[in-house]
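The other protein chains are all here in position, but one chain of the complex has been omitted.
Let's look at chain A:
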């Protein structure tokens, strides 16, 4: 029984965080979306970025592609967007885990890079495709979208780091250098 729970804990948490992103933006939409800023909760990215430091590469790639696909199907309705960006994030973090130690500070820094990459990628996509007729310029994107989103997710990361780390330590025999 315990063995099964250990196997299922991480997929279950991924599913939970994937859905919580949408549920939170619905429940707190008047707080998150105002005229001056637009914050995007990225719980699934926080979890993927953290897991990439501890789980084997093959498994992480499958998770990233699977949840990228579901993100596209359920939320954005444009297949091929998050399905491409999530594996990139996981790949970068996976490369970094050999060079850096998996401490909270390092993962937090990587998360800032990851989320900036994701948001900029999405911005570039919606900006280039004329169908969406988006006219937001770069400075507006930085102040309205990227800044507040980074802030929200760093706060979420600080709150969630310890419990997620505890869970990873309990359910996996990871090989990362940690202290």
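The rule is simple: a contact is a pair of C-beta atoms (placed from the backbone, for glycine too) under 8 Å apart; a residue touches a chain by one contact, two chains touch by 3 or more; residues count from 1.
As a convention for this text, contacts and distances are computed from a predicted model.
Colleague: UniProt names the one chain left off this complex as which of "NADH-quinone oxidoreductase subunit M", "Cell shape-determining protein MreC", "DNA repair protein RecO" or "Recombination protein RecR"?
Modeller: The record for the missing subunit names the protein "Cell shape-determining protein MreC".
Colleague: Specify the residue from the set A:78, A:113, A:142 or A:156 that touches the hidden chain.
Modeller: Missing-chain contact among the listed residues: A:78.
Colleague: Kindly state which of the options A:16, A:62, A:109 or A:159 is in contact with the chain not pictured.
Modeller: A:16
Colleague: Using the document's contact rule, name the residues of chain A that touch the chain not shown here.
Modeller: Those residues of chain A that touch the unshown chain are 15-16, 19-27, 29-30, 33, 35, 38, 40-42, 69-70, 72-81, 83-84, 119, 122-123, 126, 129-137, 140.
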